[in-house]
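What you see is the complex with one protein chain gone and the rest in place.
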Amino acid sequence: MTHSVAILGASGYTGAELVRLIATHPGMRIVALSGERKAGQPMAAVFPHLRHLDLPDLVRIEEIDFSAVDLCFCALPHATSQEVIRELPRSLKIVDLSADFRLRDPADYEKWYGKPHAAPELQAEAVYGLTEFYRDEIRAARLVAGTGCNAAAGQYAIRPLIEAGVIDLDDIAIDLKAGVSGAGRALKENLLHAELSEGFHAYAVGGTHRHLGEFDQEFSKAAGRRVEVQFTPHLIPANRGILTTCWLKGDPQAIHSALATAYEDETFLQVLPFGEHPSTRHVRGSNFVHLGVVGDRRPGRALVFAALDNLTKGSSGQALQNANLMLGIAEETGLMLAPCFP
Amino acid sequence: MTHSVAILGASGYTGAELVRLIATHPGMRIVALSGERKAGQPMAAVFPHLRHLDLPDLVRIEEIDFSAVDLCFCALPHATSQEVIRELPRSLKIVDLSADFRLRDPADYEKWYGKPHAAPELQAEAVYGLTEFYRDEIRAARLVAGTGCNAAAGQYAIRPLIEAGVIDLDDIAIDLKAGVSGAGRALKENLLHAELSEGFHAYAVGGTHRHLGEFDQEFSKAAGRRVEVQFTPHLIPANRGILTTCWLKGDPQAIHSALATAYEDETFLQVLPFGEHPSTRHVRGSNFVHLGVVGDRRPGRALVFAALDNLTKGSSGQALQNANLMLGIAEETGLMLAPCFP
Amino acid sequence: MTHSVAILGASGYTGAELVRLIATHPGMRIVALSGERKAGQPMAAVFPHLRHLDLPDLVRIEEIDFSAVDLCFCALPHATSQEVIRELPRSLKIVDLSADFRLRDPADYEKWYGKPHAAPELQAEAVYGLTEFYRDEIRAARLVAGTGCNAAAGQYAIRPLIEAGVIDLDDIAIDLKAGVSGAGRALKENLLHAELSEGFHAYAVGGTHRHLGEFDQEFSKAAGRRVEVQFTPHLIPANRGILTTCWLKGDPQAIHSALATAYEDETFLQVLPFGEHPSTRHVRGSNFVHLGVVGDRRPGRALVFAALDNLTKGSSGQALQNANLMLGIAEETGLMLAPCFP
Partner (left out) sequence: MTHSVAILGASGYTGAELVRLIATHPGMRIVALSGERKAGQPMAAVFPHLRHLDLPDLVRIEEIDFSAVDLCFCALPHATSQEVIRELPRSLKIVDLSADFRLRDPADYEKWYGKPHAAPELQAEAVYGLTEFYRDEIRAARLVAGTGCNAAAGQYAIRPLIEAGVIDLDDIAIDLKAGVSGAGRALKENLLHAELSEGFHAYAVGGTHRHLGEFDQEFSKAAGRRVEVQFTPHLIPANRGILTTCWLKGDPQAIHSALATAYEDETFLQVLPFGEHPSTRHVRGSNFVHLGVVGDRRPGRALVFAALDNLTKGSSGQALQNANLMLGIAEETGLMLAPCFP
């Protein structure tokens, strides 16, 4: 059986990544692609790498007949997404890739995004899309909120450690390194090749990045108490990839054991042998996460690493994994592409 | 039906690319991987990006039981390949990715590779692996010689123009730009990141590159007369990708028309509308070739571009496409992965 | 004696490069910097790499007291430059880095830039700034027009060959490769890191690039007849650097000899031994040009290469070299910085 899907916001990187993945998915057919500013254009004009595919032209959202759509991916900008989704038919399954439905508490949303939520009832309904931790809820959900790509990386490294009680909850520092595609296709001076290549720097330093809202919500839930991590991301001259270096207090072996146990049945979460650590280049273009634990020379301290591709497992791959669950398809379908190295 | 394949020389980039592609191929199973210096190691130790796959460990060639193998990919170094292949069972289908069997004439081989061929009878038997031009021969072949990656790019741009008689055969200049992975995983100073990034230069300037042997052989065959192109490649700071800029004399519209006609039924060869030209980034990680024709301001002169991924269509993707034909599998199987952009 | 200089358009890359070079120039002092949209800001806010320098804040052009200025560098956008320069005091020496005064013939200007020139009398007055070929005129000039960076690279490779009569004037093809900084700091999608890195493509294909206006003007002047080259540039994922690969007909040795003879007394123009060819990485950040000549396998054909840094010798270094001449300072002053490799 083939399911019909639409992608709203198909002119951005996460939209294009969805198309790339669905291109070899045996159970999905793309019946509509929207792109407000590019409406009327063929997808090949916006993303020439997809020109071999038989795809519908980009249209405006209001032109789409949603009655013929089983599931809709929303890859729209933050804040726009909530406005659009609340107008979509209630019968439609939706996977949202924006930040709009990640935070359950309206007050948290307002704190991190600077204005009240426009669709608080949907916010309450949405299931948080970190697949491996919300699988059952996602299967039953109508609306799933894709996680932040940084938030996914940090949670894969740390969440089982909180649940297993093997780390000090008051001293968690996440030093994150991210490639540039996570910032999207926006025209910003600091994303120009001449500005970005051959250098590196931090951004959103010291606890101002919005994905902290997700860390606070999820880690506190997992811990059963308030947990506030430290988190500073850095921008690295590469296109894809996130690496989290988590500076933790706890027994390194116990940490490794907790992680390995938690993920032993997970297809996409690969825990390396103790003492090894991952590289973003080995997950590029794939839905895999490589995790590593190394003990520090100072006893009782450990480094935990998670590497993933922000556009795949951090965003569009995760979205497809969730969509598979929502449609009753095997979870790995379309997602077993091996990483593209070199 | 699943065919059993072996990959000799699996510790190099083309070997790893074969594994990446076969990973989602429904009709092939990898039963043996060889790597002389890495024998005894799991593939994940040599290429961590393949760690999620259930692969045999690397072994020495002599440890492989070829009776259980339907087809063997040889991704060995030049010169080594001919020594190995002549010892393999005659019943085995072989796709060779080295340069050893590309040239039909022993004298040509000696001229370009500097020594006599060690298996001239196999050289005579081998079919040249430029799939779209030798499809029938490849289907019937026991031994197929993969083309040079540069030679493939240049031929896709020019070969139909020679056949159609629309260009001046005495004034063909191929200015080629290539990413670094074509040079392999060898430890050479000029391939270091600090040497290579942020700069560009020509190499094998003025008619010394070995792929000229293929150009001479194939273009002369297509023309029915001796054709000697000019060819100079350049090394570009990117990992994957070849772009040929062909400076040709002939009517641009006639050239475009000849190319579009020749490739109209080809899945992987995509001719852009007249006046458009391709980018390597839009074929990255895929088996597609994007071709473009633009007229020069000077009448009767045209630029013809071909972009492909040297590791995929230029090497391992081509090899798999040929293997599919040899095994009676649909030619596109395992090769419809969309390019990975950005 | 210290000369007072102003830089108009100091918030772009060529403006910043001028500041970088003048920072260690013993005979110049920067007394004014303009940047329309950044007026009021310290230079360190716009270019943090210059924060150690004691520089005037950015102002609007009309705020500058030109009576205290000996020489003015104009690094303004094309078309803006001519509007601004015609309002500047006639007593002021000016080095313009825009395209506005490169073409002598108003009809040529209109052809390549799409509208009539606003200051044709200045256009007539301006001296073309290719230092090594217009040294005496530049010394005496009030207004010097900096060349196009691509135009400079192509002329250094070919101009002496035309003058020496050693190449076929009807078959000159310039395949140029350029880093991204030549496109400036403009916010364009194709200049984003995620779009540009890890790929390469041609642009302005087949004779549409505006620097052809300069080639036509200068090569025809040198030849004493109309010369129309073929010229197609390519965008390479690197920040600085231009490499021209010139496909020429003529005796390679005679070509090398003509080039070596023409440049034997030139500090910045370094002709490599016959058979060697240059890399952009070896001139990065410097005012040097490396030139190479290699014979093709086809007799009577040669490849001539020129490598330079588009921001230095292709633009701001050239401008400073010309300013030195205009102010009676030794030509090399401030320009002997060694290339920055790796």
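A, B and C label the chains in the order they appear, each numbered from 1.
Going forward, a residue touches a chain if its C-beta (ideal position, glycine included) is under 8 Å from a C-beta of that chain, and two chains touch if they have at least 3 such contacts.
Source: prediction; values computed, not measured.
Q: Wait, the hidden chain, what does it touch out of the ones we have here?
A: Within the full complex, the chain left out of view touches A, B, C.
Q: Given that one chain is not shown, which residue among B:Pro237, B:Pro278 or B:Gly314 touches it?
A: Touching the chain that is not displayed is residue B:Pro237.
Q: Can you work out which residue in A:Thr24, A:Thr232 or A:Ser257 touches the chain that's missing from view?
A: With A:Thr24, A:Thr232 or A:Ser257 as choices, the missing chain is touched by A:Thr232.
Q: Among the options C:Ala6, C:Val19 or C:Ile167, which residue touches the chain absent from this view?
A: Hidden-chain contact among the options goes to C:Val19.
Q: So that we can see where the missing chain sits, which residues of subunit A does it touch?
A: 171, 173, 175, 177, 179, 194-195, 197-202, 205-208, 212, 228, 230, 232, 234, 236-241, 243, 245, 247, 277-282, 284, 294-298, 301-303, 305, 307, 342
Q: Under the stated touch rule, tell me which residues of subunit C contact the chain that is not displayed.
A: Output for subunit C: 13, 16, 19-20, 23-24, 47-53, 181, 197-198, 239-240, 267, 270, 278-279, 281-286, 288, 290, 311, 336-342.
Q: Which positions on subunit B touch the chain that was left off?
A: 13, 180-181, 185, 187-189, 191-198, 237-239
One rule holds for everything that comes next: only the chains that are shown with their structure count from here on.
Q: Any idea how many Å lie between the Cα centroids of subunit A and subunit B?
A: 36
Q: Measuring from the mean C-alpha position of subunit A to the mean C-alpha position of subunit C, what distance in angstrom results?
A: 45
Q: Could you say which residues in subunit A touch two or more other chains, in rising order?
A: Touching at least two other chains: 13, 181, 197-198, 239.
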